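With one protein chain withheld, the remaining protein chains of the complex are depicted in position.
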Amino acid sequence: MIKFTKKNNHRVSIIPGFNLSLGITIFYISFIILIPLISIAVVTNGITWQKFTSVILDSRVIASYRISFICALTAAAVNCFFGTILAWVLVRYEFPGKDLIDGLIELPFAIPTAVAGISLAALYSPTGLIGQFLAPIGIKIAYSPIGISMALIFVTIPFVVRTVEPVLKNIDPVFEEAAYTLGAGKFTIFRRIILPELIPALLLGGGLAFARAVGEYGSVIFIAGNMPFKSEIVPLLIMIKLQQFNYTEATSIAIVMLLFSFLIMFAINSLQIYQQRLIRGGR
Amino acid sequence: MSKIFSVRYLLIGISIIFIFIMLILPLYVIINEAFHNGFSPYFNVISDKFTLHALSLTLLATGTAVLCNTIFGLFAAWALTRFQYRHSKLLTTLIDIPFTISPVIAGLIFSLTFGRIGWTQPILNFFHIKIVFAVTGIILVTIFVTLPFIARTIMPVLHSRGTQEEEAAALMGASGLTIFRRITFPHIKWALLYGIILCTARAMGEFGAVSVISGHLRGKTDTLPLLIEILYNDFKMTDAFAVSTILVVLAIILLVLKNIVEYKWHQVKE
Partner (left out) sequence: MYIEFRNVNKSFGAYKASDNVNFSLSKGSLSALLGPSGSGKTTILRILAGLETPDSGDVFIDGQRINDTIPAKRGIGFVFQNYALFRYMTVFDNIAFGMQIKKFPPKQIKQRVNELLKLIGLDGLGGRYPVQLSGGQKQRTAFARAIAPEPKVLLLDEPFAAIDAKVRHDLRQWLKNTIKELNITSIFVTHDQEEANEVADEILIINRGKVEQSGSPISVYKKPATPFVAQFIGENSLINDYGNFKGFQFNKNFPAAIIRPEFISLFKPQEQVKNTYSAESGTIKAITFRGAYLEIIVTLNNIDLKTIWPTGRELLRPQEKVIVLIRKMYLINADSVCEIENAAITADNSVII
């Protein structure tokens, strides 16, 4: 049993409200997060190990893991590249329209995913604004894994930009100047001086983007085409099982995803602690 | 020097093209498709009774979720930053859970808990409460999905500031409410607003979790995003885009507010 006692070895705070605020916090978290999560365990109780493994190792399920994983990874990687350029441009350069770009970065967080989904589907369908030019040359974006990646890129744009930006702002120009006086070229300076500083931020931003992308549903389903083995993502598969009222299979697949999510969360948390130390300047 | 300038223009160019293709074009497509059949069908769709019902449900769910999570966020931030005790890290991690799990799984765990096969079913039946396939369920999952936003934007602000001011006030005999109102609140004002905006945006657009729990009862349990899905799957593309414009307008208002708040907040920090 976990006891939430104040550290008796530490300052006893005279600030009021400890019991009330902690009580409300624990009650709320229990009711909204813990009780529903525990239900998974309740349902799983009725599933045999054999049944569980046969569900999660089914070839259609495995294919969906692969698609979800690869598309999310692609989206994270693409955003690491463009996100770094965007952050660089926003921190280092002044140009007309900069504020507009800066203000638009969070648009994917503000636009509901379903809206983004139908919009991207319309844009990249073979008759769509962009799709019509790509279809004749044989590039198919909508209804393929590329479409899934496009949707995931859209949804996760802000993550990398906003984690790299503060680190880039914090890099002391003295290091670059020192390298410059030693005769290093611009690209060498970026590769040897700046990039190493950015790597933790890139990993963190990319990690956050990846975590979000793996679980994303709304923006993907409209553009994906949802063909089993080809463009079916894990959240959709869970949804399909649920619509068939097949709770055991849905839960089994969800458990695998949950474990995976917690793993990413753990990695991100560790990175975040490291990242904060960098921003505060303690090395 | 000209080489440096060209790198600079190259990078700015890449940024502008990326933003244009990835963000501006999708926005343009929505507007373009929505007015495909002209103005008057557009207004017919957005003043349709199903649309208005979905809008009111979206606003209800969003409003309730934001209200609950604001209250929770303030108490949680107080509990987790003003005091030191064991397991405070654990609680912080628990708060982050909704960020990590897929919305579909969020919907799933709520239907496992409160749905037909849920273990709470006997209790809910006894009190005649219906959660899954009902408005209550939609509100609950919306609260779940947006739970961390407000707490997690206030906490770093309070954390970095230390507890001395509150201690000084408590030493002079100020009550908890007075300390919060006069000492703490002015510090977290902008962060709180910022968190509320993020929370609103996410709540308003939540789709996966709501989709699982709502049952898609048109005119009863469909929010705007769900209505868009229904229309789209019925091949009523123009209608789907017309309904989308309502959410786009709300999103842009929130985005502008977010930028204003960010600007003001930054000014205070200087």
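Note that the chains are named A and B in the order they appear, and that numbering of residues resets to 1 at the start of each chain.
Rule of thumb we're sticking to: a residue touches a chain if its C-beta (ideal position, glycine included) is under 8 Å from a C-beta of that chain, and two chains touch if they have at least 3 such contacts.
What you see is a predicted model, and the numbers here were worked out from it, not measured in a lab.
Among B:Asp96, B:Glu165 or B:Glu262, the one in contact with the hidden chain is B:Glu165. Screening B:Arg8, B:Arg86 or B:His187 against the full complex identifies B:His187 as the residue touching the chain left out.
Note on the undisplayed chain: of the listed residues B:Ala54, B:Val104, B:Ala174 or B:Val261, the one touching it is B:Ala174.
In the full complex, subunit A contacts the hidden chain through residues 9-12, 14. By the touch rule set out above, subunit B reaches the unshown chain at residues 164-165, 167-174, 178, 182-183, 186-187.
Here is the rule we go by: only the chains that are shown with their structure count from here on.
Rounded to a whole number, the gap between the C-alpha centres of subunit A and subunit B is 16 angstrom.
Remark: subunit A residues 2-7, 10-11, 13-18, 20-22, 24-26, 28-29, 32-37, 39-40, 42-43, 82, 85-86, 88-90, 93, 95, 97, 101, 103-104, 106-116, 118-120, 122-123, 128-130, 153-154, 157, 186, 211, 214-218, 222, 234-236, 238-239, 242, 247, 250-251, 254, 257-258, 261-262, 264-265, 269 touch subunit B in the complex. The residues of subunit B lying in touch with subunit A in their complex are 3-4, 7-8, 11-12, 14-16, 18-19, 21-30, 32-33, 72, 75-76, 78-80, 82-87, 90-91, 93-105, 107-113, 117-119, 140, 143-144, 147, 163, 166-167, 170-171, 175-176, 179-180, 198, 201-202, 204-208, 211-212, 224-226, 228-229, 232, 237, 240-241, 244, 247-248, 251-252, 254-256, 258-259.
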